[in-house]
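The complex is shown incomplete by one protein chain, all other protein chains being positioned as in the whole.
We just call them A and B in the order they show up, numbering each chain from 1.
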Amino acid sequence: MKRLRSLLFTWETLLVLLLLIGCVIGSILSPYFLSGFNLEYALPSNIMEIAIMALPMTMIIIAGEIDLSVASVLGLASVTLGFLWERGNPMWLAIGAALLVGVVAGYLNGLLVTKLALPSLVVTIGTLALYRGLAYVILGDQAVSNFPTAFTNLGFGTIPGTQFPWSVLIFATLVIIFAVILHFSRLGRQLYAMGNNKEAARFSGINVNRIKLILFVLSGGIAALAGIIFTSRFSSARPDNAVGFELDVVTVVLLGGVNIFGGRGSLLGVILAIFILGVLQNALSLVNISGDIQSLAIGLLLIFSVLGPNIARNIQAVIARRRFAVGSSKQA
Amino acid sequence: MTTTSQDVERTRQRSHVNQARLISRVSRVRESGLLIALIFIIIVVGIQAPRFLSVDNFVQILLSVAILAIVAVGETLVVLTRNVDLSVGSMVGFTAFVTAYFFKELPGINLLLGILLGCALGLILGIVNGLIVSFGRVPAIVATLGTLYAYRGLVFITAANTTSQVNASDVPAGYLALATTQILGIPALILIAAIIAIIVGYFLRSSHAGRQLYAIGSNPDAANVIGIRKERLVFGAFAASGLLCGLAGVLWGARYATVDATNATGLELQVIAAVVVGGVNIFGGSGTILGAVLGAIVLGTVENALNILNISQFWLQALYGAAIIGAVVLDALITRWLQRTILARRKKA
Partner (left out) sequence: MYSSKQISKGSFFLPKLKRFNPLITIVRRAISPVKLTPEEWIKVIKPAEPIVELHGISKQFGGVQALRGVDFQLFPAEVHALVGENGAGKSTLVKILAGIHRPDEGSLKVDGKAIELRSPTQAQSLGIAVVQQEPMLFPDLDVAENVFMARQPRDRFGRIDWKRMYREVDQLLASLDVSFSSHTPVQGLSIAEQQLVEIAKALSIQARVLVLDEPTAALSAHEVDELFAIVKQLRERGVAILFVSHRLDEVFAIADRLTVFRDGTHIITTPVSQITTEETIKHMVGRELSNFFPKGEAEIGEVVLEVRHLTRPGVFADVNFQLHRGEILGFAGLMGAGRTEVARVLFGIDQAANGEIWLKGKQVRIRSPQQAMNYGIAYVPEDRHQQGLIMNFSIATNITLSILQKVSHLGLINPNQEQQIAQEYANQLSIRTSGIGQLVNALSGGNQQKVVLSKWLATNPSVLILDEPTRGIDVGAKAEVHRITSDLASRGLAIILISSELPEVLAMADRVVVLHEGSISGTFTRSEATQERVMFAATGQDR
């Protein structure tokens, strides 16, 4: 009985419920919502980049850090790709360079955080502006869009015999890899240990700084991959690609039940949150609410995913105190 | 024996005096350093392009900096308490749009009433931030990242339900004149910014609440022990930041005349850059209004110089990012160096 109740009140159960409610509302709002095309094509892929970047972000936040520069790294990688392609370089080189740029950007974040012992929050606010700025420096207000179909198929084309785009396959593979790392590997265990208590982690022989560096490099690399997918999906490399996506990524991770101070959370929750965000955006788009206004909903979602548990805890504390007061007055 | 011990004592005292001087010199070095950097930029750019040196151009720089400076003043209040307000750009955008729309719909309205409306709107948004951070105990960065987008969403909703854009021809001339009027030959915009900076600077210097903002940022536990009400003051800082964003929004509408839902997007990065370049410690506890305003002026001057030297404006954002990183890294290195120097001196003493 107790176990059943504790299962009913986990954050993940709440998210499943939220997802179902979202689907019901979505299908009431629009008859197209539950159509096969919408479910298979639009739902998972319209927020593909956010979904992919949320994976390393989950790890970073669980380890007690944050990376706000991901959307800018995405933009910078996208621009690098476009710039090199436009100059007549082969596609593989452009893709490789874009990934490298992401890794280097992440490495710089990691260096500033570990070598100078600066909080990642401050560092990545700075690089959020810096990397986006570099993207503008490289391409200015131009856009590159004459990509080969083989490349744009990555985003547009579907896996033969299904209606799933190729990017869904990439996402699914990444989810499996990240789930294994986070929940079954040594590194994953160390991440949780760091997020709970960095000092105790250090006293247990965990190389905290090296792991932080790895995380930021990973985050940069994945953001670059997201940049490549974004470029492919929209067939366009522009310096303002994915501006503000860091909001969505952080929102998804916190909504997924990951504690902002680190140490707690699961990938399952984040995956559910990704789907909730997908459903939300999809439903809002179907009723013709523009992306700019959608950000209102997402901003509120972000705040409430932290505020909600805080308030719940406060209420619990008040109830407990009242119960205690009643108990002690009885004794007296 | 006595002479030696007196000698030791004297050296000790001297080393203490030196140490105190060293620290106050370093803490003041930021503002003078900024001034020197400013003069250096002015000379270098002036040689390249003499028209940069005209009085008219300097007035232009100050005009372009005025609104940024007002917002930076509010941001300073928040940053001093070890928090950050990322939503400033959206608050400015919201109030600018609503104020301009208000004047468009009710052209006959009293100018002052419109200004008050804008300020009140900003204040409300700031109060919401303050409530979430102070009493909801949501980390400032998460709360204001959320409201950055939520408030921007509000602008778009307002715009979608009214008019997508307010043009200069739509609003009364009296409103636009806010930005162009001159008082005693000085543009009103610059005067307003200066007055705001002086008032808030005075508040930080001469009121108990002002000093307590520093105390909270410098050592929250110690502040708690002596009975400083941290929640209230942090709430107040966010509310004040909102109020100043409201005023900045009113002026933004007047200055740029044409406002749409995207105005002042990304302003938060400029503001944070100005504040940290101006020597306000991003971890709270130290920094001055003068520093923040100087930081804004330096950034504005650089922007103007890029313009005059025909360097692409696309460098600007990278510059803001580099400025934030540079200032924070510099602070970290200076602190480290200072600690090491003091330790070494003490060991010798």
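Keep in mind that, in the parts below, a contact is a pair of C-beta atoms (placed from the backbone, for glycine too) under 8 Å apart; a residue touches a chain by one contact, two chains touch by 3 or more.
Predicted model, so just to flag it, every value in this text is computed and none were measured.
When the omitted chain is restored, the residue from B:L35, B:A177, B:I195 or B:A222 that touches it is B:A222. Of the candidate positions A:T149, A:T173 or A:S204, contact with the hidden chain is made by A:S204.
Note that of A:G82, A:G220, A:P239 or A:G263, the residue touching the chain absent from this view is A:G263. In the complete assembly, the contact with the undisplayed chain comes from B:Q212, out of B:T95, B:Q212 or B:N304. The set of chain B residues touching the chain not shown comprises 12-13, 16-17, 19-20, 22-24, 27, 205-208, 211-212, 214-215, 217-219, 221-223, 225-228, 281, 285-286, 338, 342, 346-347. What chain A contributes to its contact with the hidden chain is residues 180, 184-187, 189-190, 192-193, 196-197, 199-207, 263-264.
In this text, only the chains that are shown with their structure count from here on.
Residue ranges on chain B touching chain A, taken from their complex, read 84, 86, 132, 136-139, 141-143, 145-154, 156-157, 160, 261, 269, 272-273, 282-283, 312, 314-322, 324-325, 328-329, 332-333.
If you check the complex, the residues on chain A that touch chain B are 66, 68, 112, 116-119, 121-123, 125-134, 136-137, 140-141, 239, 244, 246-247, 250-251, 254, 260-261, 290, 292-303, 306-307, 310-311.
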